[in-house]
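All protein chains but one are shown at their positions in the complex.
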Amino acid sequence: MASIRFSNITKRWGSFVGVDNLSLDIADREFIVLLGPSGCGKTTSMRMVAGLDDPTFGDVYIGDQRVNDLEPKDRDIAMVFQSYGLYAHLSVYENIRFPLKVRGIPSTEHDAKVRAAAEMVELTEFLERKPKALSGGQRQRVALARAIVRQPNCFLMDEPLSNLDAKLRITMRAEIKHLHHRLNVTTIYVTHDQVEAMTLADRVAVMEKGRIRQLGTPTDIYNNPANLFVAGFIGSPPMNLIDGDIVEGQFRAEGVSVPLPFQGSRQGVVLGIRAEDLRLTDPAHGHFRQAVYSVELLGDATLVSQRFGSRLITARADKGFRIEMGATSAFEAMPSAYYLFDRASGDRIALPA
Amino acid sequence: MARKSSRSLSGLLAVGLGVWVILAAFPFLWMAIISVRVPVDAFSVPPQLLAPFTLENYYELWVVDQFYVKFFNSAIVTLGVLCVSLSIGCLAGYALSRYEGNLGFWLLMVALVFRALPHSTLLPGYQLAFAELGIWNRYETLIIVLVAINQPFTIWMLRSFFANIPKDLDEAALVDGCTRTGAFFRVIVPVMWPGIVTTGLFSFLLAYNDFLISSQLMNADKQTMTAALSAYINADDDAYKLMQGIAGAVSVTIPLIFLVLFFQRQLVSGLVQGAVKG
Partner (left out) sequence: MRLKTLIGFVLPSVVAMILLIALPLVGVIGLSLWNSYTKTEMVRVEQSTPTGKIIRTQPRPVLDETGKPVKVWEFYGLKNFLSVLDVDGMERAFAADRSTNPVTGAPQSWPERMGGVWGDIANLSFWGALSFTLIYTAITTPLVLIFGFLIALGVHAVVKPLKGPLIFASLLPFVITPVVGALSIKWLFLDNAVITVMLQSLGFGKIYFLQNAFTTGFLVILYGLWHVVPFAFIVLYAGLQTVPQDAVEAAVVDGASRWQSVRYVIMPHLAPLFSFVTLIHIMDAYRVFEPILVFSAGQGASSLQYLTYYLLNGEQNFHKASAAALLTVVGILLLLIPLILRTWRTHREGA
């Protein structure tokens, strides 16, 4: 069990900066998710904890120990790889046993440990098979079992669910959550899927271009996005973002005028409203009035979109709601649901109370 | 393609491929046919399709001229080259497939230049050095020279095979508690055999087919079969010697025919590997 600390980590390949001066403290037993689009440096950050990549500058600590110069094997970590990294020439049993064998754990203990780990991920009946005779979900479980067969300092999981189909992903997500609850080991989990991040994490670090853009609990980053990037990345459908200016307490954009709950003016802002905070209203006095551009039935809700310039504005309506495409519609939201951002810096603008 | 070939096109196809097969195989076939004839029949005017059969040429070559010595020389040299070349080539090819820095790139580029060098460019250097060191005419010398000049090709080919083995595999082993060397032997070696077989075939061909180096570095008693053929190259005026040369050439060819027969798929995949990655 250990805490993990990134201290001013930078990773470069030639002139390309993969991770840019990253600092992050991960508490003992915490489940932290590194979330971001591909190429944001999340996997690289995790691989530097494993020792599979070396930081160009900065230090990585596991517990109180600086591990930069330690080989992966000496860091006492376990990792689940995106494509599992199963040893094709070994049976499931031998795959799970491998870490015990190479670490010189007395062979009398192997069988019990392997079986315990296999049982935890419900693999007991497949122990004699070779990995190629397993389904994707089963292979995923072998990778998990291999990670939990000994008690490492921490688990590292690199997009472990991305190669599974949608249905299996949901089941495995729940199993990973359950395993963490049961084993209570510090876990770093890398994903580009915001739903995985929201459901699994104690804290989420949203990353972009090698930097952490926001660090917080899932509720926190959803309700209080610190900047445009996080606002646009988290949420499905993504937050509606409209470029405009504030003129004397009114947000103005082409064809839109929204009264704000405060006075003052400001150039170059972005107004953000989540789809579920927008409701359809009487075309006479909504703030966003346009013909309906598209209607999408999701089953549990209906998405209605309008088009402003090149942007779509989407409202999430009740599942029973119906409207014709092309009909006039109007959206509005409570002022408390408004998010304002500075367009140039992308930072959140605090609303005066 | 679900299109009907016109009759003339498929006729053209059959004729074209037929001509190609005859062109490709005829020199072998004719060589094999005349190798079991007496000289008068082998080079008769007009040429005969059928002529009395004799193993005289083979007897003269293998028993009287002791060609079997050359056969053993070939076996020693080829096997030696194969083992050494693959062992050191595997290590280098694996590391080059996993290392991301610039040094790896430049090593490969230098290897590419070395691969393109005609072997004769190195011969003056060898003559000077080996004579000074007194290691002329030794199996070890020939083996290590052939290993070295085949290394560039070997590491390029093995690197591309290793690059196709997912990195996850050895990284999982590293995290599970292996050193790099341990990871290589425990999880890479067990899955690398198809690549080794294919690369091994080409290493075999390079060593077995080498004429220049072997004929330059070795005296007659230690020459490989291939190099030993040099004695028969200009024997056109001595009909009996010429016939022995023909028997020798057929003898050298037979192992290759088996090689192609058994390893056709690996040979093709090796060529493709080189092409796709090169």
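The letters A and B name the chains in turn, as written, and every chain counts its residues from 1.
Basically, a residue touches a chain if its C-beta (ideal position, glycine included) is under 8 Å from a C-beta of that chain, and two chains touch if they have at least 3 such contacts.
Model, not experiment: these values are computed from the prediction.
Novice: Which residue, B:Val21, B:Leu79 or B:Ala220, contacts the hidden chain when the whole complex is considered?
Specialist: Residue touching the absent chain, from the options given: B:Val21.
Novice: From the list B:Asn57, B:Asn73, B:Gln151 or B:Gln223, pick the residue that touches the absent chain.
Specialist: Once the missing chain is taken into account, the touching residue is B:Gln151.
Novice: May I ask which residue of B:Trp62, B:Tyr94 or B:Phe161 touches the chain that does not appear here?
Specialist: B:Tyr94
Novice: Please give every residue of subunit B in contact with the chain that is not shown.
Specialist: Considering the whole complex, subunit B reaches the absent chain at 1, 3, 5, 13, 16-17, 20-21, 23-28, 30-31, 34, 43, 45-47, 87-89, 91-92, 94-96, 98-101, 103-105, 107, 109, 111-114, 116-129, 144-145, 147-149, 151-152, 155, 180, 184, 205, 208-209, 211-212, 216, 226, 229-230, 232-234, 236, 245-246, 249, 252-253, 256-257, 259-261, 264, 267-268, 271-272, 275, 278.
To be clear about the criterion, only the chains that are shown with their structure count from here on.
Novice: For subunit A versus subunit B, what separation do you get between their C-alpha means, in angstrom?
Specialist: 53
Novice: Would you mind writing out the residues of subunit B in touch with subunit A in their complex?
Specialist: 100, 166, 168-169, 171-179, 182, 186-187, 190-191
Novice: Residue numbers of subunit A touching subunit B in their complex, please.
Specialist: Its residues touching subunit B are 13, 50-52, 71-73, 77-79, 81-89, 98-99, 102-103, 146, 156.
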